[in-house]
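The following block contains the structure, expressed as structure tokens.
Other chains dropped; remaining ones untouched in position.
Every chain is named by a letter (A and B) in the order it is written, and numbering of its residues begins at 1.
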Amino acid sequence: MATIRKTRGNFLEDFRPGALLRHKGGKTITEGLHALFTDFSFAVNPLAKNARYAAAYGYTGLLVPPSLVMNVVFSQTVEDISENARVNLEYIDMRFGVPVYVGDTLEAETRILGVTPSSRDRDRGVVHVQSTGYNQRREVVLTFQRKVQVWKRDIDAPVADGTVEPAHVETNLALPPYRPDADYRSLAYLTNPDSYFEDFTPGDVIEHSRGRLMTTEHIMLTGILDNTSQVHCNQWMVSQNPERFIGGQLIVYGGIPFNLCLGISSADVADNALAELRYATGRHTAPIFAGDTVFASTEIKDKRAFPGRDDLGVLETVLRGHKFVKKDAGPERVEIFYLEREILLKRRSHYA
Amino acid sequence: MATIRKTRGNFLEDFRPGALLRHKGGKTITEGLHALFTDFSFAVNPLAKNARYAAAYGYTGLLVPPSLVMNVVFSQTVEDISENARVNLEYIDMRFGVPVYVGDTLEAETRILGVTPSSRDRDRGVVHVQSTGYNQRREVVLTFQRKVQVWKRDIDAPVADGTVEPAHVETNLALPPYRPDADYRSLAYLTNPDSYFEDFTPGDVIEHSRGRLMTTEHIMLTGILDNTSQVHCNQWMVSQNPERFIGGQLIVYGGIPFNLCLGISSADVADNALAELRYATGRHTAPIFAGDTVFASTEIKDKRAFPGRDDLGVLETVLRGHKFVKKDAGPERVEIFYLEREILLKRRSHYA
């Protein structure tokens, strides 16, 4: 007889550059998951809410919004990649593929691109990975790299230091074609009149007016994604070791503020989007906790044409999330999230 | 370069009597939304829970309960009508139309019936509106008027004071016919035996025995409805300005206690209902907050026949919600909700 304490997830010394990990589980997106994650964040693009509108645009059902695709794929990678992580450092080159619908089953796999022990702290190091999500037809729905700081299990274990080149992962948005005979204009009242491609001016900063209190709901939302990371839900573990775990508080899983910031910005910059195109880089610049109210702003960096589609244009932005922290001198605005974000927008000339 | 702070929603000076606003978004009712809103409130009518029962009664799927129809339609009107409101004053002549099923897409529009600046406070006034919700076949699912007190953006702006007559909006319940050959009686065990039309006596008051604690769940529930009003979710804004916002607490969106009071009353007066017929008037008489336990009672006012349907009768009631507040002299019962409610009930003679 033995008492066994299984530890799930890999530690720094377990990663091998070049290895490909196929993650467990997979997840079929139900109407339950869709309702919880699409709507709690003020996301307003009718492609994910209004089946009549989505059909008129040539989609075959309610779209699963990009932020939910990202959360489902990302969460599948957690046990293998970051269940034993200290902190998620960066998202890199996140690109979306074919449309995802309710009923699709998403699975994920991850290639290890690099393993680098810390030169200062012998108990940790950085793992650089490339994760890709697929639907049940093995079409790419999302691909991204990320860097994460991971603990070692055994401080003396050798680390497979090294790097490999990322694979080239093709993404295909598979956008429905623009149909000149379609009556898009009769549905234009369903979105904001001031959020078409023509409406944005590089250099402008839009302070989104809405804010949203995060409550302990984050624990359930994270669980529903199958994200098993213990720092988001295991209060006893965190309370026993407060100096290791941010003062003893449960930290909100990053996918929640990621989703929330996208949602809060949605009415101003994305309710006339056909797709999220690419996030070149992104990071969580400060943790959030239950009790924080999350806000967001969008800086318009540039605009460009989208080859082959006169009806669309690419808006290059930076999405920033922030919260306010009480200080003696008054409230201090603390940035919590930074995302370089390219949005594929409809042009008013073609749709309104 | 400019910093832009978009304010969503209209202020008192933006409303024009007679104008018709078609609201953004629309919403397809998913099984996720249905599960969250049908059940959290103790609502027990099997038409919205038991597909076998709904089919036996001639419905083509699980019904979306009237309280969810109301919440979905109402929430779509919030940004245009009441995002900048101080308080919702009254619901008037709320009537339900054709049955709504999971998968239906609801959209809403609102006609401005009246704009009246306050004679006492120059920074606000009352807007009287008539809102109607439609399904994807443009059939009316709900229509109602409401009065709401709205802030001005610019205290000196002129207000388009005036009124127009409400439009006549026909509602058709589209009830399945009574089939004398159907075996309703074999399903009678699925509902209470003492809540048929014959069981009620005008003058009686039924104190519903169940109570339900409202938690911070209200924030997510409100977000999932696409209700963007900031007083329900933006804790930072409210905390910064407590004298404007009820002492600095997030107020629970009225649709939640509306739904909850209907649900709490359901076992005693509505599990044998085929429809909610009409709410002549309704109002929130006190705010509720996370931490309050909500109770309800029903006063039976009158009973009448329902023309053309011997199997049904109309129960005229007043539904009241209440909570208890601790006082030095002991707990004080505070009314939070008042609704004049007509319920279309089955007669035992035909169904049990």
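Definition applied: a contact is a pair of C-beta atoms (placed from the backbone, for glycine too) under 8 Å apart; a residue touches a chain by one contact, two chains touch by 3 or more.
Predicted, not measured: the structure shown is a model, and the values here were computed from it.
S.K.: If 2 of the identical subunits are displayed, how many subunits does the entire complex have according to this structure file?
M.R.: Copy number for the complete assembly, per this file: 3.
Basically, only the chains that are shown with their structure count from here on.
S.K.: With chain centres taken as the means of their Cα atoms, state the distance from chain A to chain B in Å.
M.R.: One centre to the other, that is 35 Å.
S.K.: Which residues of chain B touch chain A in their complex?
M.R.: 1-8, 22, 24-28, 30-33, 35-36, 103, 105, 107, 136, 216-217, 219-220, 223-226, 228, 230, 233-237, 240, 250
S.K.: Under the stated contact criterion, what part of chain A meets chain B in this complex?
M.R.: 30-36, 39-42, 44, 46, 49-53, 62, 102, 189-192, 194, 201, 203-213, 215-217, 267-268, 271, 291, 293, 295, 323-324, 331
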